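With one protein chain withheld, the remaining protein chains of the complex are depicted in position.
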Amino acid sequence: MRIDVEKLHGTLQAFREGIALALSNWKVRIGLGIIAFFVFLALVGPYLTPYKPLQFTGAINAPPSPQHPLGTNSFGYDIFSQLVYGLRASLEVGLLGGALATLIGVVVGFVSGYKGGIVDEGLMMLTNILLVIPTLALLIIIAAYLPYRGVLIESLIIGLTAWPWTARAVRAQTMSLRNREFVHLAILTALPSTRIIFEEIAPNMASYIFMVFILQFGGAILYAVGLDFIGLGPTKGISLGLMLQQAVLWNAIQLGLWWWAIPPGLVITLLITALYIVNTGLDEVFNPRLRRR
Amino acid sequence: MSVLVRAVDLTKEFRVGMIGGFRIIAVDEVNFEVREGEIFSIVGESGSGKTTIARMMLRLLRPTRGAILYRGKDVWKLKRREIKWFYREVQGIFQDPYATFNPVHKVDRVLNLVFQVFYPHTSERERRERIEEALKSVGLNPREVLGKYPHQLSGGQLQRIAIARALLIKPKLLVADEPVSMLDASTRIDVLNILAELRDREGVSTVLIGHDLSLAYYISDRVLVLYRGSIVEMGSVEDVFEKPLHPYTEMLLESIPRVDKKWEKRMEFKAEAEEREVYALSGCRFAPRCPYASSKCAERPPLTRVDKEHYVACWLYAKR
Partner (left out) sequence: MARPLLTIENLRVYYDSPRGLVKAVDGVSFEVMEGEILGIAGESGCGKSTLIHSLILLKPPMKYAGGKALYSGVNLVAAPPSVMKRIRYREISIIPQYAMNAAPPAKRIRDLVRDLVRSADPDADIEEVFERARERLKLVNLSPRVLDMYPVELSGGMKQRTIMVVSTLLNPKLLLADEITSALDVSTQRVVLELLKDFRDRGIVRSVIFVTHDLASLYQIADRIVVMYAGKVVEIGSADKIIHDPLHPYTKALVSSLPRLGVHYRRQKLSGLAGHPPDLVNPPPGCRFAPRCRYAIAGLCNREEPPTVEVDGRIVSCWIYAKR
């Protein structure tokens, strides 16, 4: 038991050092700052507005005003309310879908890269098939057959299709680590493969996996926006993609309703850009360290 | 003396390049045995296949053909339970001490794991005592190294911890792949002395893989000389180093800088053939560089016994 506590402590320590190192980069700080702002908005926003996202407020096509900070749309819905609720849904999809894709990709990559041989061939065949199938088409087909679609289903669909490139990247990293002497030493200690993967190989890829997750997070948000936009998003509720879809569908731009058309697009762009900046920053921080080893 | 390990027609092929590549026979039908209580050196230059042999002996690499038998059992046909037994008896030390330790873990981990896996019923106090004892026996001060991360220690210290780890397991055989080549000259000898003491006190056998003939001479009982994946000569240290027979062994011995006599005239040398050509040779692979090469050398020379323990693979000594 004592050893476990010690190990946990060591892991925490390494984790803390990693975070401190990451935060020393200004790109990471700025990117995370933007993301934190949106997360805060998604969490707190719904309490700041008296309206539900799909609630008729009485004003139609109203420009921004103290009652409606971002105005209303042609259905009389409050845009600010839609935005904060929609942000919530989009972040949920990003988090769930991104996490699922990362998880599957990492596990497949580890097993494939470590085991090699027939296991590797089988898993990589599956991965490559998924990789060459046009994913968006697949998503459309799946989504079209589901009568009811919520945020959870959407995340699941995205998570289950977005993992292949992660699997390939993790596999390559695992294969190079697998031939390092410390892994050989673990084999000589008769450690089972799962322990070697999770205790020897995975900790050396922690920062890499985190970066993969950030990319998957952004990817999932974008995929969800795409699905929503072509009308295969959640069957009820609101999301940033749905807002964008409706704004386009009801000619918001042509009607000069900029407060309806711009906010969802701007938020999506900012969010994805922030994630990209974080990733670039993390790459700057962790890559030279990998090289130095 | 009983035989611990027997290599039977051990062969390993690697494919170089994906398309239009060529095959390299890195280890080519090698046969030898390692006995209990001896230090057996495998010497060769880069590309001789010595590290490949070490990895196959440690069950890290599967032979393409042939087998490694440990106490008569093919190590690649061991059952799950037997694998643990195998690693309790056979352990390894690697060339690069920095790569041997996982940079994210403290060095204590490899020592603690020994008990966790092989001796789980040891009390906490006994574990600590045995770890300290093992560290002291390799000349380390436990307080200076325990609780440290690998990058906080020197190569020499790490290599000693790797040896201490092996000692904790109490193996019968150590496979040491260039264990001192990355250490400073003045610390090398002490690491070798530890291996020799282990042999004399506990009867542990060591397979010492290396390129330095003087180091091999210093502690080995028997020596095997490899060239491009084939055995060229094998025998006791005295046989191989003092009565070398194979032209390659002779050339190697002539090449090492000695401190008791200076080189007199320049060594004649033939440029080496291209790598892929050498590995593709069906005859003697040293023939392109050999001053005594004849047409016979296009055929592979058999490993011939010339004395009680002395074997050589060269047509000059083949008995017909």
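Going by the order they are written in, the chains are A and B; count residues from 1 in each one.
Criterion: contacts are C-beta pairs under 8 Å (C-beta built on N, C-alpha and C of every residue); 3 or more make two chains touch, one makes a residue touch a chain.
Here the structure is a predicted model, which means the values were calculated and not measured.
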Please identify which of the visible chains the hidden chain touches across the whole complex. B
Just to verify: which one of B:125, B:143 or B:266 makes contact with the chain not shown? B:266
For the chain not shown, which residue from B:8, B:83, B:146 or B:253 touches it across the whole complex? B:253
Of the listed residues B:13, B:132 or B:190, which contacts the missing chain in the full complex? B:190
Missing-chain contact among B:156, B:171 or B:301 belongs to B:156
Which one, B:139, B:288 or B:302, makes contact with the chain that was left out? B:139
So which bits of subunit B touch the chain we can't see? 45-46, 139, 154, 156-157, 184-193, 196, 211-215, 217-219, 237, 241, 251-260, 262-263, 266-267, 269, 271-272, 275
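The working rule: only the chains that are shown with their structure count from here on.
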If you average the CA atoms of subunit A and of subunit B, how far apart do the two points sit, in angstrom? 49
Residues of subunit A touching subunit B in the complex: 2-3, 10, 14, 180-182, 184-191, 200, 203-204, 293
In the complex, subunit B touches subunit A at residues 55, 58-60, 83-84, 87-88, 91-92, 94-96, 99-106, 110, 112-114, 116-118, 124, 162, 165
